[in-house]
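The structure under discussion appears below in the form of C-alpha cells.
Apart from one protein chain that is not included, each protein chain of the complex appears where it belongs.
== subunit A ==
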C-alpha cells in the first residue's frame, strides 16, 4: 500500500516537475537558517529581519547594490552642499505602498522622525543622530541637514534600518509589513515560512519571479535533504562542511562570496593579563589562521589581520603583522612575565563558527602554555555577560555591520580598548568626505588595531550559497544584510 502511495506521489512530482520546466517556473523557495522575530527592519537588530524584508518589501532613499556601492532608491538623485551639511533628495514619482497609499516627502520625514524619536526602537539609532533636521520642501523634494559632515551618510540611509515606512501602516509592520518594494507580503506561517508576491504597481523594473517563499530551516542535515529532494531551490548560506555535497553536482551551483562578518577573538583589554600588549602580541603570534580557516570553514574564508573586510576598497592586508611563530610567542609571553603561560576562559555564543574556532584556538594556545577553558553560552547570556557587563576574558564572535571599525573608538565597548589617538582618527574619518583622504585614514586605523593586537583577528565569514542550476541573479557577496530577490530568474 505504501509503495503505491509513494509511486503516486513520485508520479505527481514528476508531472509537476515537467510542467514547471515547460512553463518556465516563476516562483522560488529559498531556505534561510533563522526565522526573524518580527518583520520590521527599522525596529530590530536581527539580521533575519533584513534577510526577508530588505529591498524586497521595504526600500530606502538609497539602496546598497551587490558590490556594496550606493545606488538611487526611492530618491532618484540628490545634491550635496559644499560644506557637506545639507543633502537635497528628489523623490521618485508614482511610487505607491503595498496598501495603495502614495509615497511622498511626508513619509520620508515621518520615517526619520520615528527613528530619532525618544521612544525609538531602531537598532542603529546612533547612526542617524547626525541628522539635525528633515524638511519637506515639496511632495517630491526633501532636505536633510546634518550636524557635521558624514562620509557614510548615503550608505547609512540605504541600510535596512532606514527604509521608508508610511505613517498609516508603520505600527503594524512587525507582523504586516507594508513597504514600497518589488515584493509584497502575503503571509507568515510562524515557525515555517514567509510568502511574498510580486507587487504589480511597483515603480521600477518588474521582477522576473512572481512568488517567493522564504522557508526557515535551521538544521543543516534537514536543509541538505530539502535541497536534494527539490523542496527548496537554494539557500544564501550553507554550512561549509556540506558544500562538498553540492560542489560536483550538476543540478546545483555553489556561489562563494564575501560578507561583512569579521570573526574576532574578542579580548578584554581592561583586565590582566590582556591589558599587556606583549601578551596580546604573543597570542596573535600563536594563532595559525590557515589551520583555523581550514578547520572551521573548510578553506572558504579569507584571513584578516585587522578589523576590516578584505573586499572593501580601503582594505590593507595586515595578516603578517604578527605571523604564526610559536618561538616569538613564547619569548613575548616570557617578557611579559608569563613564562609558564596562564589560564583564561573563552565564552562561546551558540554559532558553529564560534564553537569550532574555540576548540581549535584552545588547542593552538595550549602550544604556548595558555590554557583556555571553553564556556558555551546562549545568546541572551552572551549579550548580558560579555557585551553588557564585560564579564569575560576572551570570546569569539562575528561583527557583521559594514564598515564598523568605529566601534574601537568607544572605550566603553566590551573590548575595553582605550586609545585617544585612535578615537581622534575615527572622529576625523567620520567627518571626512573626500575619498582619498578617507582611504588614508581608514588604512591608518586598520594598522593601529593590527599593531595593538586589540583582538585576535581571525577571518572574514564567507557567504556560501547553494542554488539550483538555472537560477540567475543571486548576490554572490553580501555587502549588507539581505537576500535580494529582485534580479532572481530562471534561465531559459
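Here is the rule we use: contacts are C-beta pairs under 8 Å (C-beta built on N, C-alpha and C of every residue); 3 or more make two chains touch, one makes a residue touch a chain; residues count from 1.
The rule is short, and it goes like this: contacts and distances are computed from a predicted model.
The complex appears with one chain absent; UniProt names that chain "Peptide ABC transporter permease" among the candidates "Cytochrome c oxidase subunit 1", "Alcohol dehydrogenase", "Peptide ABC transporter permease" or "Acyl carrier protein".
Screening A:106, A:241 or A:317 against the full complex identifies A:241 as the residue touching the chain left out. Listed residues A:31, A:91 or A:224: the one in touch with the omitted chain is A:224. For subunit A, the list of residues touching the undisplayed chain reads 220-221, 224, 239, 241-242, 244-245, 291-292, 294-295, 355-356, 358-360, 362-364, 366, 374, 376.
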